[in-house]
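Yeah, one chain of the complex is gone here, protein chain that is, but the others are all in their spots.
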Amino acid sequence: MRIARLLAVCWWFQLKQMTKAGLFVFTSIIEPLIFATLAYYLFKAGHRPGTLLYAALSAGLMGIWTSTLFGSGGAINFQRWQGVLEPLVASPPPYALILFPQTLAAASIGLYSLASTLVWGRVIFGIPLHFVHPVAFAISIVVTIVSLGVLGLVMGASFILYREANALSNMLEFPIWIVTGVIVPLSLLPGWIHPLSWILAPTWGYRAIHNAALGGNPWPGIGIALGLAAVYFVIGQAVVVAFERRARERATLSLV
Amino acid sequence: MAAIEAENLRRTYKQTSGFLRRRTKTIEAVRGIDFAVDEGELFGLLGPNGAGKTTTIKMLVTLLIPTSGTARVLGSDVVDDARTVRRKIGYVFGGDRGAYERLSGLDNLRYFSELYGVPPKVQKQRIPELLELVGLTGRERERVEGYSRGMRQRLHIARGLLHDPPVIVLDEPTIGLDPVGARELRHTIAELARAGKTVLLTTHYMYEADALCDRIAVIAKGEIVATGTPAHLKSAVADRTVIEIEAYGAPEDAIRRLRDAPGVTSVAVEDREHAQLLLVQAPQGSVLTQQLLGHLDGVRVGRVTAREPTLEDAYVSLVTEN
Partner (left out) sequence: MSVAVRNRMSYGRDQRLRQTLRIFFHGGYFSYRALFNWQSPRFYVPTMLAGPAFQVLFFAYLGRYSHVRDDAFYVVGNAVQVSGMSGVFGVAITVGGERWTQTLAPLLATPANRMALFLGRALPHIVNGFIVSAFGFAIGRLLLDFHPGLGTIPELAVVVLLSTTTCTAFGLVVGALGLRWRDVFTIANPAYFLMLLFCGVNIPLSALPKWMQVVGSGMPLTHGIAAARRVAHGASLSSVDGLIGKEALIGLCYFAAAYVLLRVFEAEGRRRATLELV
């Protein structure tokens, strides 16, 4: 109960803090809109009118990953710059419980992306927003955000220790889009990539969202995404514990 | 039981440089120190910049793991039982960073209350009390980015007290504050000690240590060179005289000659606006001013005075003679 309250309050706090960083919200809206437009004209040029809702939806989902990536990685460096990383680590809860609400909040900012690409698609391109399973659609979005937040936790942990890890976030945007099949179906990718896709929770979350919106059974995807997220959480938590200890040994907490 | 105990506490840093040929250099920041702070005591860790004060503090508040040795806070080990230690300690550090800039002071305090597990009902009462204590009442809803340095510093203090910790650790809390702000802060610290808290304070301001601390440990180059009450430390140099010589452009070798002069125990140099102030310590009656000036042959010398030693002189002699 106490932990649930801690997570909820910290999530809300971080969401507030990120929303006030106007740039973060601006970027999480503008970039997906550009991608949505791009995908719209591309699919239209390829004479695939049935995929236009898919284009708007996928661009929004891509945005959720972007905000998770830069929010999770950036959050720790941001804390470092502001000098709050040390007081946070020095507070009693395990650092994973402080970090997770942050990465979850970063993923939640992605809702702005999704909402904006859908509204954009509706208003600018007149794409009808008809979702086959509205309830499952909502659930699968929540599950996907949680699974991305947990992925952010595992990534974020590395940022405690390796300052240069921040540069990694500059390269991870496109590959995760490719591997999770957020817009290009996995069947087009070389076979050896598939196992990597299968172990990534967002792959299943995205699949559930696509199925819930456009037709298909969303539930297996939701279940697998949740299961993988739980596994990731255990891993992420262990990684944070190990990394926090190493950071205390190697004195890398206060470095700017 | 002592509130804080450090036994043979050591910490080294490894510095690597170069990418292809990596060179590792080991820096000894704290070289095996022992000290104990009693419950309810206001204890000062005094030393120049780079002496190892902050490293020591970070080991005590669990942010750094000691290379060797042990430290305990109210009986809990800072490595094995870090979570218990974190609950018992309030950690306040100097400087103007350390808060979420875009959020209000109040939001910052609420967030950290949550992290310290302060129940919501208690928060409602304590946060206004602390705001009052540190004089931020009325400004708490403004974003921290608009706070002055002093306000940020006071916000740190309020944050350190949120969970009503029995032990409070303040790392150079008055650094960068204006004189009035620093005095108010010292007043707050004294209040905390009066309320029965154990306070560990680091500073490099002598008068601060003298005015506040029950006991002081002087730390230099990673080692504790003396421990005692301010009066006790002063008594170590009580039998000395301090001769202050105002000099203009004294070269290094002249100062060295002065240092090597018979009877002289230490020479400290303070740079003033146009001149240097040479602070020569010597046992009472052992040296004649004329002899000293002889060593400064060719250097233009201004006012020369002799006086009784202060705590600052005790500190200077401890830091420079060891």
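In order of appearance the chains are A and B, and numbering begins at 1 in each one.
In this text, a contact is a pair of C-beta atoms (placed from the backbone, for glycine too) under 8 Å apart; a residue touches a chain by one contact, two chains touch by 3 or more.
Computed from a predicted model, the values in this text were never measured in an experiment.
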Report summary line: Among A:Thr37, A:Ser91 or A:Thr144, contact with the omitted chain is made only by A:Thr37
Report summary line: chain A residues touching the chain left out here are 23, 26-27, 30-31, 34-35, 37-39, 41-48, 164, 167-168, 170-171, 173-175, 177-178, 183-185, 188-189
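One rule holds in what follows: only the chains that are shown with their structure count from here on.
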Query - Whole-Å separation of chain centres (CA-atom averages), chain A against chain B - result: 44
**Report entry** Interfacial residue positions of chain A with respect to chain B in the complex
**Finding:** 2, 5-6, 9-10, 13, 16-17, 20-21, 81-84, 86-94, 98, 245, 248-251, 253-254
Query - chain B residues touching chain A - in the complex, by the definition given at the top - result: 13-14, 58, 61-65, 83, 86-87, 89, 91, 93, 95, 97-103, 107, 110-112, 114-117, 159
